[in-house]
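Every protein chain except one is present and positioned as in the full complex.
Moving on, here comes chain A:
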Amino acid sequence: MDVLLQALLNGILIGGILICLTVGFQLTFGVLHVIDFAVGGWVMLGGYAAYWASRLLGIDPFISVFFVFALFTLIGCALGPLIYHVRTSRYARPDLMALAFTFGIFIMMRGGALWLWSFDSRSVGSVLSGASFSLGPVTVPLLRLSAFGMALLLGLGLFVLLYRTRFGLAVRAVAQNRDHAGLMGVDVKRVSAYVYGIYTGITASAGVLLATIYSVNPEVGVRYTLFAFFVAVLAGLGSVGGVLVAGLVLGLVESLVGTYVGTRYSLLVVFATLYLVLLISPKGILQRGI
């Protein structure tokens, strides 16, 4: 029973990490219709930014995460118009062009990280590193709990932004129909750039947490890109709400299978779950995807 409780808690906390990773990715897909291969790259760069902040300036990742969010939001806002330009180009298959473009960005990020930070894995220490408390028979790691809390905050923040602000209305309008939103006076290009900025900010912040929980190196991006795809497809591409459920489901599946069947079968069961969901509900777990 103790092991089951621990497994359930682990699963929920892993789910929190997956949510952090994917929520911005979904928003970008919904608005820009871009499958961003660079998602893992933003996670990696966020982790390295926290590493530098910690090593060079002695700033704890739970403080630097706010600076990282601001910095990467600015970078994303600057890059957004370029992504928009590629995605809306009049040349053949702009969707594939955008895919290739983000893949190129990812390759540059990976090469740049290898050049800047070398091949070593970097751990990012925090005051919460290794800290935990006992809840009956269950050990609750504070770092993961914080990541889970941050995922909930992000979800709530995005919900408020999308459904309680005029900007959110414009974002939803662009997501529904870009041309019609433009005819209604929405500056589609600017909204798209802001959305891309929010996405890079959130994803880099997730990278700060992931680097603190695990470690960061130039190759981690590939892994996180894959995870983001898993969760996004399970949630239904473009569905932000679905991410909250899909992240938790995948986290629980991974933890329970890892504990009771064996970790080597985790990915097999995750893929099987994905396959079944796509078979039964191609629009994702909440049937709200594209």
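Here is the rule we go by: a residue touches a chain if its C-beta (ideal position, glycine included) is under 8 Å from a C-beta of that chain, and two chains touch if they have at least 3 such contacts; residues count from 1.
We adopt the following convention: contacts and distances are computed from a predicted model.
Peer 1: Looking at UniProt, which of "AzlD domain-containing protein", "Glycine cleavage system H protein", "ABC transporter substrate-binding protein" or "Carbon-monoxide dehydrogenase small subunit" names the chain that isn't shown?
Peer 2: "ABC transporter substrate-binding protein"
Peer 1: From the list A:143, A:175 or A:228, which touches the chain that is not on show?
Peer 2: In the full complex, the listed residue that touches the missing chain is A:143.
Peer 1: One chain is left out of this view; which of A:85, A:172 or A:223 touches it in the full complex?
Peer 2: For the chain that is not drawn, the touching residue is A:223.
Peer 1: Against the chain that's been left off, what residues of chain A make contact? List them.
Peer 2: Missing-chain contacts on chain A: residues 2-3, 6-7, 10, 13-14, 114, 118-123, 125, 129-132, 134, 139, 141-144, 213-215, 217-219, 223, 254-255, 258-259, 262-264, 266-267.
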